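Excluded from the complex is one protein chain; the other protein chains are retained at their positions.
For reference, chains read A, B and C in written order, and residue numbers begin at 1 within each chain.
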Amino acid sequence: MGAEYIPVLLLGALAFAFAVFSVTLATLTGPKRYNRAKRDAYECGIDPTPQPMGGGHFSIKYYLTAMLFIIFDIEIVFLYPWAVSFGLMGVFALVEVILFIVTVFCVYLFVWRRGGLEWD
Amino acid sequence: MNLTSSLIASGQESEAVEASVNYAMQASGAFTWMWLLIAFPLFGAAFLLLAGRRTDKWGHWLGVAMSLASFATAVVMFFAMIASPDADRSQTLHLWDWIAVGRFEVPIALHLDQLSMTFVLLITGVGSLIHIYAVGYMAEDPARRRFFAYLNLFVAAMLLLVLADSYLVLYFGWEGVGLASYLLISFFQYKPSAAVAGKKAFVVNRVGDIGMSIAIMLMFVTFGSVTFEGVLGNVGMASETANTWIGLMLLLAACGKSAQFPLQSWLLDAMEGPTPVSALIHAATMVTAGVYLIVRSGPIFEAAPTAATAVIVIGAITLMFGAIIGCAKDDIKKVLAGSTMSQIGYMMLAAGLGPIGYVFAIFHLVAHGCFKANMFLGAGSIMHGMNDQVDMRRFGALRFVMVGTFITFSAGWLAIMGIPPFAGFFSKDKIIEAAFMHGWIPGLVAAIGAGITAFYMTRLWTMTFTGKARWTEDNQHPHESPKIMLIPIAILAFLSVSIGFILAYGDAIINWLTPVTGYAEQETVLNHYIIEYGTLAMVIAGAVIAYLQYRRDVPITPPQHVSALTTAARRDLYGDAFNEAVFMRPGQWLTRSLVFLDSRVVDGAVNGVAALAGGLSGRLRRLQTGYVRSYGLWMLIGAVVLLGFLILVRV
Amino acid sequence: MNELIASVFETPVINYRQLSPILIILGAAVISVLVEAFVPRANRRVVQLVLVFLALITAIIWAVTGAGQQAITGEGAIAVDGPGTFLQITILIVSVFVAMLMAENRLDPAGDAFTARANSLPGSEDEREYTNRGWTTTELWPLFLFSVGGMLLFVVANDLLILFVALEVMSLPLYLMAAIARRRRLLSQEAAMKYFLLGAFGSAFFLYGSAMAYGFAGSIRLGDIANAISALPGPNGLIIAAVALLSVGMFFKIAAVPFHMWAPDVYVGAPSPVTAFMASCVKIAGVGVLLRVMYVAFSGLAWDWRPLFWIVSIVTMLVATILALTQTDIKRMLAYSSISHAGFLLIAVIALNPQGIASTLIYLVVYATATVGAFGIVTLVRGPSGEATHLSQWAGLGKRSPLVAGGFAILLLSFAGIPLTAGFIGKFTVFGAGIAGGATPVVIVGAVASMIAAFFYVRVIVLMFFTDPAEDGPTVVTPSPFTGIAISVSVILTVIFGIFPQPLIELAEKASIFIR
Partner (left out) sequence: MTPEYYIILSAILFTLGALGFLVRRNAIIVFMCVELMLNASNLAFVGFANQWGNLDGQTIAFYVMVVAAAEVVVGLAIILMIYRTRRSASVDEPNLLKF
């Protein structure tokens, strides 16, 4: 073993380099303005708590999108293994997957009708 | 004090007949319909309560009809029973299995034998008369329909009580009559005194009920059964200690329901209820349930002499207690209530005597049911004509304006005193005689009690009907009651006169009840002629003294300078004070914590009744902080403890 | 890994007949989502109601007609057996009445018990406007159906994965349903968050326990785990961890002490019909699963977990009862009552005999019956700002509205286990099973606890009938037939089960064998 992991290693190194590169570039070229929000402790993109009343907050759409993304993301988790072994499992699995997709599609319709896909 | 038991054991003095009830006998023929007895009034109660105001116009007639239907059924059963041989007179109607899990079975069944039959006739007969009477008595009351619904409910529950085949079913009836009694005592809810009296009856009765439930639990533990057959048939297998405790607990229950010392105080207050209620529930039927319970449980008391002695003692004390209270009261209903207590004391005394007394306890119970109901209805009739006045000092000379009431009441008066040949003579004298069979003390108490009874009843009679009119301004025109009230009274008066003779003729009642209760005779400690005439002499003496004392002018306000005994008696012999200290205070404390009037709580603060569970509850509540993370911590601690515990168990 | 699949794959056998109740409900739930999407707002409520009741009744019919045909299906993942079917039918029937409570819209002048729009801010202009337009959260219905579907699956699940998935399908909609009260929305939202966070926490324990069990047995089928346990030569850390962690997850769902703390807060905060749903159906499902897991998978380890369950049962009964003594809010008191019932139910689990199963089924039926009615009555007693839940506001209710107070008294007596009410039958059979199973000390504690408990139930009765009503007390609103029927049926059944319990007992005894 060992040799076959080299591409993985390479990919990792590339990703790392890209991250360092972008951050460094942003630091070097971007404007340097400091404000309170920027100096706050960093907590996963959310204002650290406790925070003052009326503090800034993200648009609700931000979260809505996140939630919708997750729903449709789930779909692929099941589709991928099915696709890999489609040849083995045949019609039965096909029917099952169609049922699954139809069900998820119902949710999609719901979101669409409720205006969840509109970005204003 | 083990006379009763030795009597049974050796069968000495010839005539001891043991009870031989075959509980397993399945009902057949007419007896399969015995459930109708309960179904009629139950239907009436449910219908009247649920149908609401629409039935206001005719609802009371439905109540009367249901009660009469039940009575008719009872009469049919009675004749069917007479027609069958002794061996077939005890009938069990199995309705359904309430619980049958594994070996444990509680059937719901009705049991009709001579003893229950006697009660059924009394309840439905007197009950129907009182229903009819109440149509007239409650004519003005806007809530008459509700009143009849409660009355029907009472009749149904009381019938369930006496028809029960097991202590559990009996207990349901027991609670049912308690509920009906509570509802009826506080029927005039606008009167605060009525509401208070209702509560008092409720609380005191709960004390008795605790005895009942403990008794049932003890039976379950001891005999593995709660049916009469399973318990009474196996009394011999249990230890005397167990029997004694069961007996004492049953006695406690009986004391609560039958207003016996020391749980007597509620009965006087219960007179706040409408008079027909006092007549039916608090004189003729419900309050005698305790006597029924003791007689029905006879074998237990026979196997537990201590408990039997306790019954005698309680009966004797109450007998005197009630009589003394009766002497001092000016409220006509309260005198009658004291008298009821006293008479039930007689019955308890007799029931405690064992087989020599059971029959007479029931005999007196029936006779008393008739004449006391008669007198209560008479008192109601007087109140009806006197604008609800109850103070006897404001009566007087009513014999001229209420002739019918006067005649009927007099019959009751003669009956309770035991003047031959009225009802009380046959029943009470037998009890006194039986008491003398047991020993000097119960005998003398019973005999002296008869004298006092004569005194206070004559006092009542004299103050009410004779002498000068002492009517107050608003009561200048007393009038006789309508026929619908007088006819039931007349029937009861007729029974007061005759029932004693009818039942005593040819020892009818003895022969009738013996198969159920057993019967024995014994030598009295005193020649029984002496007992008979001595008692009669005492009765006459008491009556004459009372008549002489009260026939003249009676001051309208009760005199203040009286003997200590009178003062004590006016205050119910401090029964209330006693009860207050022993039951009411803790009861009030309990109720208060129950009702949660603790000011802090009403304010919405979270401290709660800190004293309730030793503050434990309040402290535990503090753990519920409302913080998700603290809840999470508890879950984690729980998980760790679970895991640690499982590992420890393994090690 | 393809070789592995290739060698074993064949089309799974699925007995759709046995699964039909689940499929009907979940199918209806999906249709319900589409109704939300396409039916105009004005008609949604009616369409949803028709759909929900149709689905529930169809499912009941299928479940009842299919009862008795026991089967392990879904490749061993699902066991439709006696207790499973019994619990499914119970859940479905109770759900019908819960749905009736939820459908009630005459009590609150503004509409039903649910907020006009969940995403409007409490107290805002928006909220007022939506309320004025008469909007209501019809999304409740798909959530409700999904949750019921999850429960139906939960009680027949025969492997730990299906259990976990069903658990979540059952719980996730509940978290949301807790959040949409029309009145006191801050409380409702807080309740939802607490329920959600703690529920997720509890599920994580359950899942990790499943992982441990899988690590121990190499399979997640309950039967396989049992076999692995019986083949076990000595102690094994994995299985012990599995028992502990799975128990935590299930104790959380049935609210056993010390995993109960969410229950009072959530029961109070959630809209009362939803509380009724949580207190009745979730408890049924949770106890049913606890019973199945312990009996089917872990009965071989009984010597290990039974002492533990003894303790949890005792602590649950005592703590819940003592805490209930000082509660001043009727819903909170009912919540603690519900917790204490979990303790009583654990006695039957400890019994580990067929009697234990039967008595659990009986207890669950009578408990759920009374619970639905009790919370239904809570919705009737209202002040100007919604339900009047403070105990002092219930003073003298018996004088104002004897029928409602009388019904509530019967239900409380049933909770207390007074003879002639259904509750007595439940307690009686459970205690009987406990004694037969050798757990007499727990039964004694149970008896003591029920005596203490009787105190706080009776306290409410005394309060209703023996105290004078407050001047500005709440009124008892006349409900629509929905709530009316639900409450009446609950009270009547409580009495009937109390007087004629034998058919129920026999039915439960017939259904008391697990298959695996």
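Throughout what follows, a contact is a pair of C-beta atoms (placed from the backbone, for glycine too) under 8 Å apart; a residue touches a chain by one contact, two chains touch by 3 or more.
Only a predicted model underlies this, so the values are computations on that prediction, with no experimental measurement involved.
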Exercise for review: Using the contact definition given at the top, list the shown chains touched by the missing chain.
Suggested key: A, B, C
**Study point:** Residue among C:71, C:165 or C:311 touching the omitted chain
**Key:** C:165
**Study point:** Touching residue (missing chain; options C:11, C:65, C:119 or C:475)
**Key:** C:119
Check your understanding: Looking at C:29, C:67, C:212 or C:504, which makes contact with the chain not pictured?
Key -> C:212
Review point. Can you name the residues of chain A that touch the chain not displayed here?
Key: 43-44, 46, 48-51, 53-55, 57, 60, 63, 66-67, 70-71, 73-74, 77-78, 81
Point to revise | Absent chain, residues of chain C that touch it | key: 1, 4-5, 118-119, 121-122, 161, 164-165, 168, 172, 175-176, 179, 185-187, 189-194, 196-197, 200-201, 203-205, 207-208, 210-212, 214-215, 218-220, 264-265, 268-269
Check your understanding: What residue numbers in chain B mark contact with the hidden partner chain?
Key -> 606, 621-622, 624-629, 632-633, 636
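Note that in this section only the chains that are shown with their structure count from here on.
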Point to revise | Topology of the chain contact graph, where touching chains are joined (line, ring, star, complete, other) | key: line
**Study point:** Longest centre-to-centre distance from chain C, chain (CA-based)
**Key:** B
Check your understanding: Using CA atom averages as chain centres, what separation in Å is found between chain A and chain C?
Key -> 36
**Study point:** Distance from the mean Cα position of chain B to that of chain A, given in whole angstrom
**Key:** 80
Point to revise | Computed distance of Cα centres, chain C from chain B, in Å | key: 45
Practice item. Could you list the positions in chain C whose residues touch two or more of the other chains? Key: none
Review point. If you look at chain A, which of its residues touch at least two other chains?
Key: none
Revision key, fill the gap. Within their complex, chain B touches chain C through residues 96-102, 104, 108, 168, 171-172, 189, 199, 591, 593-597, 601-602, 604, 606-609, 612-613, 616-618, 620-621, 623-624, 626, 628, 630-632, 634-635, 637-639, 642-643, 645-647, 649-650
Exercise for review: Sort out for me which residues of chain A touch chain C in the complex.
Suggested key: 84-85, 88-89, 92, 103, 106-107, 109-110, 112-114
Revision key, fill the gap. Residue positions on chain C within touch of chain B in the complex are 193-194, 197-198, 201-202, 205, 235, 237, 240-241, 243-245, 247-248, 251-252, 258-259, 261-262, 264-265, 303-305, 307-308, 311-312, 319, 322-323, 325-328, 355, 390-392, 395, 399, 419-420, 425, 428-429, 432, 436, 452, 455, 458-459, 462-463, 466-467, 499-502, 505
